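Since the structure comes first, as structure tokens, the remarks are kept for the end.
One protein chain omitted, others in place.
Labels A and B are assigned to the chains in the order they are written; within every chain, residues are numbered from 1.
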Amino acid sequence: MRAVRQVLRQTETGKTGLRRISGTGGTGAFFGRETMAVEGIGARALRKEDKRFITGKGRYTDDIVAPGMGYAAFVRSPHAHARIRSIDSGAASVMPGVDAVLTGDQLVGDGVGNIICGWMIHSKDGSPMKMGGWRALEPEVVRHVGQAVAVVIADTLAQARDAADAVVVDYEELPSVTNAVAALGPDAPQIHPEAEGNLIFDWEIGDEAAVNAAFENAAHVTRMNIQNNRVVPNPMEPRAALADYNSAEEHFTLYTTSQNPHVARLVLSAFYNIAPEHKLRVIAPDVGGGFGAKIYIYPEEMVCLWASKRVNRPVKWACDRTEAFLTDAHGRDHESEAELALDSDNKIIGLRVKTVANLGAYMSLFSSSVPTYLYATLLSGQYNIPAIHANVKAVYTNTTPVDAYRGAGRPEATYLIERMMETAAREVGLSPAEFRRRNFVRSFPHQTPVIMCYDAGDYDATLDAALSAADYDGFAARKAEAASRGKLRGIGLSCYIEACGIAPSAAVGSLGAGVGLWESAEVRVNPVGTIEILTGSHSHGQGHETTFSQLICERFGIDSDSVAIVHGDTDKVQFGMGTYGSRSGAVGMSAIVKALDKVEAKAKKIAAHLMEASEGDIQIEGGELKVAGTDKKLSFTEVALAAYTAHNLPEGMEPGLKEGAFYDPTNFTFPAGTYVCEVEIDPETGKTEIVNFVAADDFGKIINPMIVEGQVHGGLTQGIGQALLESVTYGENGQLLTATYMDYAMPRADDVPSFNLSTHETLCPGNPLGIKGCGEAGAIGSPPAIINAITDAIGNNDLSMPAKPEKVWALYNSTMKQAAE
Amino acid sequence: MYETTYHRAGSVADAVRMIADAEDGKFLGGGQTLLPTMKQRLAAPSDLVDVTKIPEMKGIREEGGQIVIGAATPHAEVAASDLVKSRLPGLATLAGGIGDPAVRHMGTIGGSIANNDPAADYPAALVGLGATVTTSKRTFSAEDFFIGMFDTALDDDEIVISVSFPAAEKSAYAKYPNPASRYAMAGVFVARHSDGSVRVAVTGAGHYGVFRVDGMEEALASNWSPDAVAGIHVDSGGMLHDVHGSAHYRANLVTVMAKRAVAAAG
Partner (left out) sequence: MSKVSMVLNGKAVSADVEDRTLLVSFIREVRQLTGTHVGCDTSQCGACVVHVDGRAVKSCTMLAAQADGAEVLTIEGLASNGTLHPIQAAFREHHGLQCGFCTPGMILSALDMINRHGAGNLDEKTIRHELEGNICRCTGYHNIVKAIKAASDQMAGMAQAAE
């Protein structure tokens, strides 16, 4: 009945799709003893990139040196909002080793453009969003603590920092505001002249009249105020840049920690006027995690490029962790009011949401899309909701800019709808699982009232699998046993859906995107038959060198050692859009498949010609091109060589065996699943321990289960961090109180459990491999499951993230007190 | 970090002379607090005098019924010491819970107590066990040594040489760590001595650093059980309040950790 195939609860040795031609199968403990396996789609292929990382041979931006390079240190605002009266760099500029102290006046004078937001949103009255000016070095008014106002370039980093300390900036402090709702208030300070009342846009989606009608007819309404806490992405590698200007060639090279070097080059060139694209090479070498924070083009990287020309030497900058907290784009920060209308059968008939989104002091590159098209369009969840209306106000505050962080909008939507679902179920007296099941979408394609058209899924399957793996039915006994030990045990669900591979380009363009969201690939078969894949996707932990190679192994039956994945360098790779939004599989791999189709077709033509056979009879198997039904065959190497010697090609055929493709998807993809979290709470301290976490996901086709599991583990842990530990806190006067790991709690090994995962495949009909994407699901789906479990345990629903022990302890005590009264 | 001049002292006399010669010198133990502070440019000593290689400041020994720990002894060594584990299990637990394994390899007891961070663990053990601090000039009782937040009775040119702990009949330490820094939000050291006297010392929670809880000490002296302290609450007026927890919550943690420490002591 269900078109679902239980793909795995893979054991460690369950290598589906594995075809070994020879090999070790051992620990891979020797450099020279690489597996010679042909590991295609579905294989748990070990990662090709690992050997450099486990031996210290990774090459990250800060590892790279250029002859004669100097170091940059930034002078940053200690105030959240202040007018700059003067900057005195006299003393600093004559300190030992100092080349220059550069300020915003010089930057503006050199014609460097303002930093822009690349997604236009229109308010419901039709007016365009109000974007305030953002300069890479601010000459007039600083708007958040940590904003750069000057940079020192010196021979050593220590000298640069010594001199940066000696730059004297005279500020006139202005009133500041950090909370978005407060920023909309009548007494709030005005942050940008362009945005009156600090309102960037007042946007809406859905049919308000239909929603109002639904609420009039509702048998039950569930109402909640829901906050989504501000967090910091925190890739372990801080941002860094090495900018190298060659005055003879008038050419710039930028090594940088980017998830999308081509987009960086485009923006640096087209908007910031650093250099025309052909005079600017951007290289993103090994990048130590991104999670969204490394999508954007930040002031510091721009300034390094500009300064490199100014001082005529390469300039290196490496962010320290506190600078990262102050300047990396933050994530989330929503305050919402939500109302869910049910009919007398407990079916949802309407959803009304009002959200205030804090975008910080400036509009970062994709900031406007996050609380709009990446958020409100997912409010339908896995459910049939006939009427939805959402209103989103985006607001300036004197805080670090906010942009996409793992999930970007979808975690906020999922947290909202999944807390509402759990709460509504409790209110109407249905089990949370049954209430969700009663409202599931079951027929596809399914058009929601908020743009999205879900293409394929089986939400019952993932719910069933998760409940079974979590032994949901046995919970009551476990709760009783925990109570005997003095612990409060709770269980919570989350049935998430998300949208990945944001596309197609024409559609996102119509919604305001400033770029297309396709991907490119080039397949280069070398004369000896080895293959290089040039991809516009970028790997910063995702393992593309392994998974992309698996596509080639699958197609041509060659071993993965014969394949190289080339990425992250604008001089090597044709244009590409980079990696974010779980798009590398669904979009990036699809481009590779398209290019492979072309290579395969040409290789078959050549083979048919050489073997005097019909093209249709050529089959590719085990690295050979064979004539079906005969023993005639040519190795892949022989065909490649023939393509390049060009001594004997079909009439009119161009030499060579190299093809490119651009792939623009037809729709978003829709990964979905159910997460079940079980917690135990220490009532004396309020500390939550996650005692079991089950994830049942539908990611469509899986190329490498090992890597997919790793993505889920990481996403879940970031979700646990948001739900239990992580919280950006601003103090009075807009000071960031959580600017180091001493004060910002990152999840550590003893904060998280081992996870119980499974996947359940329905193929995505929109791309050739059927991939949906897996990079963000864990971070999207987990927070509501955790909070639902805690509120279940303590019997109090008035809980916001992060569920710090004190908060849980106080809520539980107040519940007990009320019960006693 | 601002430039500084590093010296390695071979003896206590050496160290004291080096500090005297320095414009604004500081003794350097393991550096696990001082170096991060210097990296953030919040401290800028002209000279650092490394005391960790001074033989008379190293090692753990039993002397006249006391456990004597050299000031330059790293936390890991205290935690792993069979002598400490058998005679003062609470102290071994405490040392084994400071920072993380790498920090424990560098950080020293002398450096920790000389800094007197209000959230550091060691002050609770010193006060809880009634330890004696021996310096290059004199000896202090633990309670006279710790004056207040980041403040001790040490002169600028005075160096801690060792700490002597009287062996206790029972001892234990329970700590509720800050989820970010893993410093104590409340750490309670309980000890019962052979003369029947009891001490309860609290770190991490109080405004002024380590303090004793008289009410708990009295209750435990007559009834050594977790229940004896369960109903005793410290005044939240003297507790720290910050982004990690309110004074009210910290006061609660003191009671809870005290109960757990007594339970652990057995």
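FYI, a contact is a pair of C-beta atoms (placed from the backbone, for glycine too) under 8 Å apart; a residue touches a chain by one contact, two chains touch by 3 or more.
Bear in mind the structure is a predicted one, so any value in this text is a computation, not a measurement.
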For the chain that is not shown, enumerate the shown chains it touches in the whole assembly. A, B
With respect to the chain omitted from the figure, which of A:Ile54, A:Ala219, A:Val528 or A:Met653 is a touching residue? A:Ile54
Hidden partner sits against chain A at residues 27-32, 46-47, 49-60, 62-63, 65, 158, 234-238, 286-289, 291, 318, 320-322, 540-543, 706-707, 709-710, 712-718, 740-742, 746-750, 752, 754-755, 778
Chain B, residues in touch with the chain not shown (by the definition above): 1-6, 8, 28, 31-32, 35-36, 38-40, 48, 50, 52, 76, 80, 99-103, 105-106, 180-182
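We adopt the following convention: only the chains that are shown with their structure count from here on.
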The residues of chain B that touch chain A in their complex are 1-3, 40-41, 176, 178-181, 183, 243-246, 249, 252-253, 256
Sort out for me which residues of chain A touch chain B in the complex. 158, 161-162, 165, 322, 684-685, 725, 729, 731, 737-738, 741-746, 751, 804-806, 809-810
